[in-house]
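Right, one structure below, let's go through it.
One chain of protein is taken out of this complex; the other chains stay put.
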Amino acid sequence: MILLLLPSLSVAQGVDEILTPVAGEQLEEPDPGLDIPGAVTVLDRDNDAGDQLEVYFEPPADLEGILAYNIYRRAVSDEGNEDWSLVKIIPVIEPTEFIDGYDPEYPIEPGILYEYKVASTSITGEEFFGPVCRAEIVSQGEFYHTGKTRVLIAGALFIFLIFYYFGKAQRGFKMYLRPIAGIEAIDEAIGRATEMGKPVLYVPGLSTISDVATIASLTILSRVAKKIALYQTPLLVPNRDPIVYTVADEVVKQAYLEAGRPDAYDPDSVFFLTDSQFAFVAGVNGIMMREKPATNFYLGMFWAESLILAETGSLSGAIQIAGTDAVTQLPFFITTCDYTLIGEELYAASAYLGREPKQIGAVKGQDSCKAIIMVFITLALIFGIIDIVADTHILDWLRNIVTSPIID
Amino acid sequence: MLNIDRRWIFLAIGVVSIVPFLIGIGMPVSTTVEVENIFDYVNELGKDDAIFISFDYAPGTQAENTPMAIAVMRHALHNDVSVFLTANQPLGHGMAIGALHYVTDPAIPDFYESVSFEDWSALRDAGIVDKDELVSAWESEGNVLPEGCSGWIFEGRDYALLGYAPVFNLVILGMTNSIEAQYPQDAHGNSTGEMPMLRDHKSLREVDLALSCSGSGACVWWITYAREKIGMPVAFGVTAVMATDYYPYIQSGQIIGQMGGLRGAAEYEVLLYENGVTVTTGKAFTGMDVQSAAHLLIIFLIIMGNIAFFAGGFHKKTALKGRG
Amino acid sequence: MIVLVGGILMIVQYFIPHQYSQNIFNYYTEWAPIVGAFALILGVGSLTRVHSHKIRRKAKNWQFSWAVLIPLYGMPFFALIWPQSLWGGMEEPGIFDFVFMHIQVPIQATMFSLLAFYIASAAFRAFRAKSALATVLLLAAVIVMLGQVPIGEMLGRWLPETGLWILRYPNLAAKRAIMLGVGFGILATNLKIIFGVERNWLGGAGK
Partner (left out) sequence: MYETIGIWVGAFFTLAIYSFLYKENPLYRLAEHLVVGVSLGYTISITYDITLKPRLIEPLLAGSHWILIIPAILGLLYITRFIPSIAWLSRYPIAFLMGTSMGVSFPLTMKAWVLRQLEGAMAPLYVSGMNWSEVAGNIVLILGTLAALIYFFFSKPHKGLFFGTGSKIGIWVIMLGFGATFGFTVMGRISLLIGRIQYLLGDWLHIIK
C-alpha cells in the first residue's frame, strides 16, 4: 500500500522527463539511478513514553527524479535477521525529518536499539537505498512533561487558593460577599404576596439533584420558606425530579421548624408534578392561572421551557424573580422577569444566604482566581497601549507567560 | 389587546412559515468569514487527506445540524477526502446513518453512488486502493455510474461509518493513539483494520480536520481532548442557540471556523454551489426565505407588544385567556 | 476513596509521559466505555420501575405507561434477537430502523419546533423593554436577528455588519468572561468531588 503524493504539477512533469530515457536504457550501463539519501540521525524524543524517536536524515544532493523517501526500521539483533518494516514515506518536498512511533502498527519499544535505512523512490516505485544507520541512543520515557509546567503551576495555584479559602471559611472566618440585587428583592416580593393574600410559587428548576444550580436553588428555598413561615403566606413548590422533590420537602419542613412555626407547615405545599418536560410546564401554567400567585420564583436549571413559564407568569401579573446558569435561557428571563440572577450570581446568592463555609470558600477561591485573570488582562491592556505608542513588544512577552504550546 | 388568545399568534407564525415555501423567493445569502474558513480549509484537502464528521446531536436539532453535516460531507467526497462518521450519543448514530442515506439517495441531486465494503473486496485484495485507480478498475468491471450521479464512493476508502461509542470524550482521547483500538469494527460489522482509509490514517494525528455537528456543549470535547492534545484542527457546526457561546474559541484560534444554525449551513451550501461542487443548493438555503419572514413577524410582534404595553392597553389583573 | 485515588492518579498521569503512566492510561480508555455502558441499567431499571408501578396501581393515565415499556423492550428485541423487516423483504431496513427513523426522529424533532410557536407568543405578550438593560438586550437581539437573514441585507448593509460586530466583539467579551467563570466553577467542582467535599452526585445511592 503505497501512498503517492504528487506535490505539484511541475514536479510531476519533471519526473516524467527524466524517467523516460531511464526506462528505455535500462539494460545498458546501469544508470546511476536516483541520488541516495545520506546518514540518518536518531534522537530520543523528549516528554514521551519512550515510544517515539526523532529521526533526521540528510537529503541527497541531487533531488531530480526523486518522488519520495521510504524509511525502514528494524530492531538491532545479533543475528540480524529481523525484518525491515516500512515506517514512513516522506514526499520529496517535505523536510527530511519525522517522529517515529506515532504509527500504532509499528510501535517503538522503549529500551530497544533500532537501525534505519532510507531509500529514494522514483515514480515507478524503484528504491535506491542509502546506508544503514544504527541509532546511537535508545528511546526512554521521562517522568515529567516539561511542556506542561504552566498547566501544573496554574492547577497548583488553583488548588491552593480553593483549599486556602475552604480552610479559612471552616475556621469561622467572616468573609465579605457583596449583596445581590435579586436577593434583596426577595423579602419585598414575599411581603407583596402577604399583602395580597396570594400564594408564592417556587420552581426549583427542572434538573436533578446533581446539578449545582439545583443545590443552590434549594439553599435559597430554605431562606424563602423561613420568611414565608413567618408571614404565614401559602407556598407552592412543584417538582419535576422525584429526588429533588424529597429534598425540597425536607428543606421546607426544616425551614418552618426553624422559624418556630412547624404547625403552619402544609404537607401539600411541596409536591411532585410529572417528570415530562412539557407536561410539567403545562401543569405549572395551570397552577398560575388558577391560584394566581403574587410572586413567582424560578431558580435552578431550566431549558427551553423557561420562556413558556415566564410568559404565563408575566401575564398573570406576578412579580417574577428568576435565576439560572443556563446562558441560553437567561435572555428570556431578563426580558420577562423583574429580577434575574445571572449565572454565577445564583451560586453566590446561595452562598450569601446559606452562609455555609464550603460554598463561601468556593466563591472566594474562584474570586481570587478571577482577580489574577483580571490583573493579567489589565496588564495586557496597558502593555498593548505601550506597544503601540513606543513600538515595543512587551505584550508578546506577557502572553508568553500563559501560552501553553500544543505538545504531548 | 395583549390578552388575545395565543392560538391566533400560533396560527400567524404557522402561516408565515408556510407561505414563503409556496412562493419560493430565493433571496441571496452572503457568506461570513467564520464559514468561509471551513470551506477553504476543506477545499485544500485532497485524496490523501481525511476528516472526521461527528454527529454529536439528537433528532431534536436535526433540522439545523443535518444540512451542515451533509454539506461538508459532499464537499469532502467531491475532493476524494476520506470521511469518518462518528457520534457522541446513541441517537447521533441514527443521525449519521440518516445523513449517509441522504447523500447516497438517487432521488436527491448531487448524490453519490456507494459501493459497500464487501462489493469491492476483490479489488482491495488486489491492492488497488488509490482512488483514481480504484474508480477505473471498478468501471472496467462493467459498473456504470448512474445518470446525474456525482461519483463513486467506496466504503472503507471514502467513508467509514464508525458510529457511536460511549464515554465519547475518552474515545476521542484514545483515537489520538489509534482509531482502530477504539473502533475495532464499524457500524456494519466490517473490520476497520482492513479498511484502506484506516491504514492511511491510523490515528487522529493523521486526520486533517474534525467537524463536530452538535446540539449541545459536548462539541467542546473535540477541543479539550483532540485539539489541545495533538493540535488537530477542529471546526464546529452548532445550533444557533449554542453558536454565540463559541465565538471565544474562534478568536483564540482553537477552532478554525464555525457554522451557526441553519444560516451557517445555508452559507456552506452557497459556497458549494458557487464553487461548482454541487449543482443545487440544499434544504438550508431554501429555508432562509421562511427564516426572513418569521424574523420579521417576531420583531413586529415584539414592537407591537411593547407599544401596547406602554400605551397602557395592558391591565395587569385582567383574566388570562387561552390555555397556559 | 476510589474517587480520590482515581482522580489524583489521572491528574498526575497528565504530567508524566513515561510508559507506565501511559499503560495505565491505555487500560483506562479501554475500560471506561465498558463500565460506562452498564450505566444504562440504571436508566432502564428506574424507567421500568416507575411505569410498572403506574400500571399496577392504575394511576392517572396509566395506559400510556405501556407506550413507554413496550418500545423500551421491543427495540432491543427487534435489533438483536429478531431483526425482522416490516414485510419480511430483504432490501427493506428492519423494524428497528423503521421505528427510529419514522417515529423517534419526527416526534423529537417536532417537540423542539414547538418552541418557535411559543417564542412568537412570548414576543408579543411578554418580552418587555422594562429597563434600560432590557432595552439594550432587545435592540441587540433585533439587530442580530435581522442581520442573520437575507432580508436584513436588503434593508441595509449596515444591519448584518453591525450584527456581526456585536457577535464578534461585545458578545465574545461577555461569553469569555462567563466561560472563565464557568471554567473555574467546573474546576472547583472537580476538586470538590475528587476530595469528597461534594457528594450529591451519588444521587442518594445506598442511602
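The first chain written gets the first letter, and so on, giving A, B and C; residue counts start at 1 in each chain.
The criterion applied here is as follows: a contact is a pair of C-beta atoms (placed from the backbone, for glycine too) under 8 Å apart; a residue touches a chain by one contact, two chains touch by 3 or more.
Predicted model, so just to flag it, every value in this text is computed and none were measured.
K.L.:
List the neighbours, among the chains on screen, of the chain that has been left out.
P.N.:
A, B, C
K.L.:
Specify the residue from the set B:Leu123, B:Val241 or B:Ile256 that touches the hidden chain.
P.N.:
Among B:Leu123, B:Val241 or B:Ile256, only B:Val241 touches the chain that is not shown.
K.L.:
Mind pulling the subunit B residues that touch the left-out chain?
P.N.:
These residues of subunit B touch the chain that is not shown: 7, 10, 13, 17-18, 21-22, 24, 58, 60-64, 90-91, 93-94, 163-167, 169-170, 173, 184-185, 187, 220, 223-225, 227-229, 239-241, 243-245, 248, 251-254, 260-263, 283, 286-287, 290-291, 294-295, 298, 323.
K.L.:
To test your reading of the contact rule: which positions on subunit A touch the chain that is missing from view?
P.N.:
148, 150-152, 154-155, 158, 175-178, 276, 278-279, 282, 327-328, 330-332, 334-335, 342-345, 348, 363-364, 367-368, 370-371, 373-374, 376-378, 380-381, 384-385, 387-388, 395, 398-399, 402-404
K.L.:
Spell out the interface residues on subunit C facing the chain that's missing from view.
P.N.:
These residues touch the chain not displayed: 1-11, 13-15, 28, 30-45, 47, 49, 61, 64-65, 67-76, 79-80, 86-87, 89, 92-93, 96, 98-117, 119, 123, 133-134, 136-145, 148-149, 161, 163, 165-184, 186-187, 190-191, 193-194, 201-202, 205-206.
Keep this in mind: only the chains that are shown with their structure count from here on.
K.L.:
Which chain pair shares more contacting C-beta pairs: B-C, or A-B?
P.N.:
Between B-C and A-B, the larger count of C-beta pairs in contact belongs to B-C.
K.L.:
So the centre of each chain is just the mean of its C-alpha atoms; given that, what is the distance between subunit B and subunit C in Å?
P.N.:
That pair's centroid distance is 18 Å.
K.L.:
Using the touch rule from the top of the page, what residues of subunit C touch 2 or more other chains?
P.N.:
Residues 111-112, 119, 121, 125-129, 138, 175 of subunit C each touch two or more of the other chains.
K.L.:
Give me the residues of subunit B that touch two or more other chains.
P.N.:
In subunit B, residues 2, 177, 181, 245 touch at least two other chains, as defined above.
K.L.:
Would you pull the subunit A residues touching subunit B in the complex into a rising list?
P.N.:
1, 3-5, 102-105, 282, 285-286, 288-289, 312, 315-317, 327-328, 406, 408
K.L.:
Could you list, by residue number, the parts of subunit B that touch subunit C in their complex?
P.N.:
2, 6, 9-10, 12-14, 17, 27-30, 32, 58-63, 91, 94, 97-98, 165-167, 170-171, 173-174, 177, 181-182, 244-248, 251, 261, 263, 288-289, 291-299, 301-302, 304-306, 309
K.L.:
In the complex, go through subunit B and note every residue touching subunit A.
P.N.:
2-3, 48, 127, 129-130, 176-178, 180-181, 196, 199-200, 202-203, 205-206, 227-231, 241-242, 245, 316-317, 320, 323-324
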